[in-house]
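Note that this complex is displayed minus one protein chain, with the remaining chains in position.
On to chain A.
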């Protein structure tokens, strides 16, 4: 009975079904499918940036704590606020919110703020290692650089390497603020000569002591990468031929398991291991100075425990201002050299938060912070390596470098200038520093670009740090290790041991 009435129902419908109905059905079917796909694709997109309840009307800059820079960054922001007050009736006050000294905590805080969509920050001062992650997870606004505002095309205005750090998947999300690349610091009051190449440097390091950062943190990954990259550049120099990448190629693919790259890595780390260990009564022990971090390295160097130190440019300002590192006549007791080998590119970029309600003002502030005047002041007074190419040209030319005192006296308020000048960093010292930083940045290589760089770094370090810092560190099965690194670049951590030796590989 029911079957009969249902059949009659469908018959009635079928009789009324025309070609028009068929076309209509097809069109609606397609529309329905497209709707679903579109909704699925955009369900993760951020909500409207207008929803920022309770947000103070400030231009908020999220950043790490300013350590060892004497408050120059605060002064620069203060001047921006003064300038805005003169220019506008109701200016937004720019405020630096200093999150933490730890780069990991800064990242976590900024990412959590972006996820919670509280519009907590307008401008982010981000370590270049995290730009890819923040851009791909849609936390950052795209940033088209305006040549007019820069006074030249970006490729000429900025250092080439630094400019590249803000570019992700062909689009710009961040603008370089401070360049960074490793430098070699050498004490001049001990017989530790400047090394000519990596090979010679490792011999000298063994002899005079070397403060390195092979501890289990991001710095450890960077030191490992530098050891590997430096061995390659040394080999290329010896053989007068360019060698291919051994860890990650330019396209971001892991190549550790190709063409004997695993052996090259082991050889490179083996050479560095020799310099990191000392032999006492026939026993090889790891030097305490080999597994430090940036700050503890600086202390080991200034107290004379080592003759050499690998560190970032921030250490120059700290050491140069330290009476312990100066002779009676004011001469520095140390020398800065570009890293003997290939360094890893660091730095800090400026970006606009996706949910910022003040994007235009944020853009203006960024242009101000990368202007030549501000960059020069940050360099001369606080040791921030500039990202503006013209500044390096000026400082490297003899006699044109301006010291912090000279910059201050050129300003309107000369009264605030300190009277005592014998410990001020001179133009000559700044010129030499600028030259070495420039060279270091030019020769540095970026870290692998991935939204999951932190995961990659963790896996990479977990297998290779023991190779460099222990006598028992065995080579991992590079095929298996490479697969684990590929997964890590996608954010995946394997449940099995990525460092298992070849014998156990199945």
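A few remarks follow.
As a working rule, contacts are C-beta pairs under 8 Å (C-beta built on N, C-alpha and C of every residue); 3 or more make two chains touch, one makes a residue touch a chain; residues count from 1.
In the analysis below, contacts and distances are computed from a predicted model.
Entry comment: the absent subunit's protein name, as recorded by UniProt, is "VWA domain-containing protein", drawn from "VWA domain-containing protein", "Putrescine/spermidine ABC transporter permease", "Acetyl-CoA C-acetyltransferase" or "NADH-quinone oxidoreductase subunit F". When you scan A:57, A:105, A:203 or A:406 for touch with the missing chain, the hit is A:105. One of A:322, A:372, A:442 or A:497 touches the chain omitted from the figure, and that residue is A:322. Residue positions on chain A in contact with the hidden chain: 13, 16-17, 20-21, 24-37, 39-40, 43-44, 65, 67-71, 74, 77-78, 80-81, 93-101, 104-105, 108-109, 111-113, 115-118, 133, 137, 215, 292-293, 295-296, 299, 302-303, 317-318, 321-324, 328, 381-383, 404, 415-416, 418-424, 451-452, 487, 489-495, in rising order.
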